[in-house]
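All protein chains of the complex are present and in place, except for one that has been dropped.
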Amino acid sequence: MRKQKTWQTVLKRTAVIVAAVFAFFPIYWLISTSFKPFDEWANWPPIWLTDNPTLQNYRIVFFPELAREFAAQQEGSLDYKVSGSAWNAFKGSAIVSVAATIISVAFGTLAAYSIVRFKTGGKNYPFQFLTVRMVPPIAVVVPMVVLFSILKLSDTYFGLILAYSAFTLPFSIWMIRSFIDDVPAELEGAAMIHGMGQFRAFLTVTLPLVKGGILSTALFIFILNWSEFLFALVLTAGNVVTVTLQVANYVSASSGKLYGVQAAMGTISTLPVIVFGYMIQRHIVRGLTFGAIKR
Amino acid sequence: MKGADTDDVKLELRSLRKVFDGVEAVKESNLILKRGEFLSLLGPSGCGKSTTLAMIAGFLEPTSGEILIDGKPVTHVPVQKRRIGLVFQDYAIFTKMSVRKNLLFGLEAQKVPRAKREKTVDEFAEKLDLKGLMKARGGELNMSEMQRVALARVLVTKPELLLLDEPMSNLDAALRASLRGELKRIQKDLGQTVLYVTHDQIEAMSMSDRIAVMNFGENLQVASPDDIYHRPKNRFVAEFIGDPPINMISCTVAGSGRSLRVSTEAHRDMPFETTAVSPGDYVLGIRAHHIVAAHEAFQGSIAAAVKLVENFGSEHVLHVTYGQDLMTVMVQPGFAREGDSVHVSFDLKDAHLVDRNSGAIYHPDEREAAA
Partner (left out) sequence: MNRIPFNIRLVLPAQLTIMAIVVVPTVILLWLAHTDWQPTQNIPWFDAEFYWFWNFYDLWYDERFINSVFRTLFVVATCIAVELFLALGLALLFLDEWPWRKVAVSIIILPMMIIPVDAANAFFMLFNERGPINHLITVITGEVFEFSWLSHPTWAMVPIMLAEIWQWTPLMFLLVLTGLMNLPENQIRAAVGLGASPVRIFFRVMLPLLVPVISIAVVIRAIETFKIFDPVYILTRGQPGGATETISMYMYNGAFVYFRMGYIAAAALLVLFVVVSVCLVLARPLRKHG
């Protein structure tokens, strides 16, 4: 009896280890490649763990001029086409992501409050916001290009911010709605008996209580914005650059042969997402199911 | 119960003990359950009755001790193989299945051939009045229907032992009353051995062949309802059983040898024959309906003022003053009203002498002899 238990446990633990290895391996490869020196990028057999780690790739990512010198040294084996620095990309992503997050959360909180406490629009109204997420972005992107060119929003920060805000609103509305819903309306009612206006009651009583939830929602939406690719690809033309675009550039610019640099950019661009992601770990399920499932 | 036939023993607990984080939840329990017997584990919340049940079922591993079913140790046998029927407090009906599927579940799990399955299920559906509900989904039933399905579900598998964990706590009083009778009838009908966990003394008293009264992990007394009621072995048992609760009055015992005299504040020198007790301060336990009440004084009575009348329907309970204490007396409806004065007395042959410190109870010798 005891023996059977151990055998089962061993099997189970092995399965978990296998899963963990699968989960981690691609990331491991990315990180390890980012530290590989040029001559180890495309070896056969491939090098699993480099003996000569270098920061060269990271330097190139931030200082493209270095790359050109570097490429010149390698005698035409590299054709370095990415001229932008990662700083630019981080700047762009930061501006767009932060601004779009703030707008999305602000508008979303107001709308969520209205929907929960006033039942604005009836019981089907919130679902209308879900349809926004059902729409494949590609379908909207073509007319958006047209629209943006009319409004002179092409390749501007504002245009992208607007687009991101609109598409993350469903998340912010639904998530914050579920957080506000957790707070009973009676609390605001109690404040109102003391003479406070309804909205004031919300701000002073409920808002502090859902502060944590709103913060998690904000981080969640920030992650979505930071990871966004299609809109950035289509709605910009070089003036505005995001990290996702930068990564994609590396892949296409040199027919994907700049592995080390590619990996370096990939590694650092995803760091904020990893950090924030683990911070809001508990709320991820709630977020990605629009508040339908709470832990 | 030492002289019992060993092949008549369905369940035996030997020194069964459970410790949680240094707290002894169940203390060295030694219990024997005979085939076809209905035994209740009765006690307040936290007394260890549910823990004991969990160990018997197999969901909890004992810290030490043995559990034997039909003489064979099952302490290390997994739950599935113990052939025990379980009815939980919340019934745990399979909400996504039809009632029929619920009933068939155990038989399918035990690979009983199809024809036999269907026959058995129909048989029990009949017995528990579920014929009309067979197609209903588990989640759609009300409480009493769920209880019957929960019962039928385990009874079809003809378990060696049926374990019920407070199955009536979720029902209202009227339902409880009718189900008590039904459950007992079915049990006798099938000869099913039952271990019943409850905190409700009425359930335990009315249905059980024997009751194990538990507190703080200990089996304080394991005896027939009659014995428990008339001859409680200690204070806790005496106070836990009986409605209204037994009257406990301070007294002193004087005298020597067999003939002792018990004196309370109001009554002096009442004779008490027992060898087990030495003189000192004690507590006298006497039940409300063993007290004689009259409107006029009589031999040995004292006057008592009626402070409160509780209407129990077929009888009334008077709360009267007795010296410094209050005493409950059971009378006919209309006997007295608040503010009236009555005369009460009692016979020590019905009384219980309680040791102040140990809580042990002593009865007059003739009563012990009668046991």
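Think of it as A and B in the order they're written, each chain with its own count starting at 1.
Assume a contact is a pair of C-beta atoms (placed from the backbone, for glycine too) under 8 Å apart; a residue touches a chain by one contact, two chains touch by 3 or more.
Keep in mind that this is a model prediction, so the values were computed, not measured.
Visitor: Have a look at A:Val61, A:Val96, A:Ala111 or A:Val241 and name the one touching the chain we're not showing.
Guide: Of these options, the touching residue for the absent chain is A:Ala111.
Visitor: Have a look at A:Val10, A:Val146, A:Ala190 or A:Leu209 and name the one touching the chain we're not showing.
Guide: A:Val146
Visitor: From the listed residues A:Pro46, A:Gly189 or A:Gly212, report the one that touches the chain absent from this view.
Guide: A:Pro46
Visitor: Kindly state which of the options A:Leu66, A:Leu207 or A:Val273 is in contact with the chain not pictured.
Guide: Final answer for the missing-chain contact: A:Val273.
Visitor: Using the definition of touch stated at the top, determine which of B:Leu16, B:Ala57 or B:Ala304 touches the missing chain.
Guide: B:Ala57
Visitor: Could you please point out the subunit A residues that touch the chain left off the display?
Guide: 12-13, 15-16, 19-20, 22-24, 26-27, 29-30, 33, 42-46, 48, 103, 106-108, 110-111, 113-115, 117-118, 120-121, 127, 129-147, 162-163, 165-167, 169, 173, 198-199, 223, 226-227, 229-230, 233-234, 243-244, 247-248, 250-252, 256, 259, 262-263, 266-267, 269-270, 273-274, 277-278, 281, 284-285, 288-290, 292-293, 295
Visitor: Name every residue on subunit B in touch with the hidden partner chain.
Guide: Within subunit B, the residues touching the omitted chain are 57, 59, 79-81, 83-86, 88, 90, 92-97, 105-106, 108-110, 150, 153-154, 157.
One rule holds in what follows: only the chains that are shown with their structure count from here on.
Visitor: Centroid from C-alpha atoms only, then distance subunit A to subunit B, rounded to Å. What do you get?
Guide: Spacing between the chain centres: roughly 62 Å.
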